[in-house]
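Just one protein chain is left out here, and the rest sit where they should.
Coming up: chain A.
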Amino acid sequence: MLRAIRHKSIHPAFCAFRAFSSAAKEMTVRDALNSALDEEMSADPKVFLMGEEVGEYQGAYKITKGLLDKYGPERVLDTPITEAGFAGIGVGAAYYGLRPVVEFMTFNFSMQAIDHIINSAAKSYYMSAGQISVPIVFRGPNGAAAGVGAQHSQCYAAWFAACPGLKVLTPYSSEDARGLLKAAIRDPDPVVFLENELLYGELFPVSAEVLDSSFCLPIGKAKIEREGKDVTITAYSKMVGYALKAADILAKEGISAEVINLRSIRPLDRSTINASVRKTNRLVTVEESFPQHGVGAEICTSVVEESFGYLDAPVERIAGADVPMPYAANLERMAVPQVEDIVRAAKRTCHRSVPLAATA
């Protein structure tokens, strides 16, 4: 049972950043990703970028700003609109030792390339019995933005995480973004790196260690963003922010919530989750994707398999509505989890608890 306790945290009620004891800079997620790409490209000449608008347009969401000027068009490739083609080209290049970072303008477009992500990237190391590894990173924004409609709003974490051979990462803060992207680029396996468009502009404090160019985070390890003892709330990506806000509200009502930032959906950090549930005895899983066969379902099963006796209440699963994303603003708000939903779910788990002394 490992806990990543790095700092004391102070939580202002309405915003999601905290002051570090060694207060340092702040950085947006966008800058964190840009700096991570820049540093990895300068450290290893085999790293190159490929995607639509990554070069002259400076990135559709400006994540790759400045990289074309710095590294030239041979390393920052603007592609035609051919997701299947360039995802496959990335895989073929990775077979021969280059380290492509393929950007999908949003992960919804990765559906055009999913054949290559699954069938040629994820499965090749296994099919070739270890002869050919695929050190490729597929990155881009995932999940709902604001008012972009059904075909631009799906969260793909659960679908990619179902496939063995892929690593699936979901950063939340700038520290996550930098550390996990660097780890992904250095990794010898295919990594699906799911960012979130609405987080790109958010500021997070970063320590000097995070700013160091050799900084990287481990894959497969979750982070306990906030410690608590009454209920465990797991979340990833944007929902971590919501969970932290919900934890603040719950704290005022006397419920101490432990918020786990999953960071890595595959491999999933089951040991941290289970250790937390064994401590709090209650679990709420939060995700913004469709509920059926989602990340929350997997976490619930993991806890039932390993820590059933420790549960004092049924596991609560907060997910997006089971509909394609509507366009109207009020409907969209209902289709995505909100902070109040998380608070209500946590309260439900607490009030259902039966105070048996026997369970630890």
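Descriptive notes on the structure:
Going forward, contacts are C-beta pairs under 8 Å (C-beta built on N, C-alpha and C of every residue); 3 or more make two chains touch, one makes a residue touch a chain; residues count from 1.
The rule is short, and it goes like this: contacts and distances are computed from a predicted model.
Not shown: a single chain whose UniProt protein name, out of "FAD-dependent oxidoreductase domain-containing protein 1", "Pyruvate dehydrogenase E1 component subunit alpha", "Proteasome assembly chaperone 4" or "Origin recognition complex subunit 5", is "Pyruvate dehydrogenase E1 component subunit alpha". The chain that is not drawn here is touched, among residues A:I132, A:A150 or A:A208, by A:I132. The chain not shown here is touched by just one of A:K167, A:K245 or A:R282, and that residue is A:K167. Here the missing chain is touched by one residue of A:F86, A:F104, A:F193 or A:F290, and it is A:F86.
For chain A, the residues touching the chain absent from view are 1-2, 45-46, 48, 74-75, 79-80, 82, 84-98, 115-116, 119-120, 124-133, 135, 164-165, 167, 183-184, 186-189, 214-221, 267-272.
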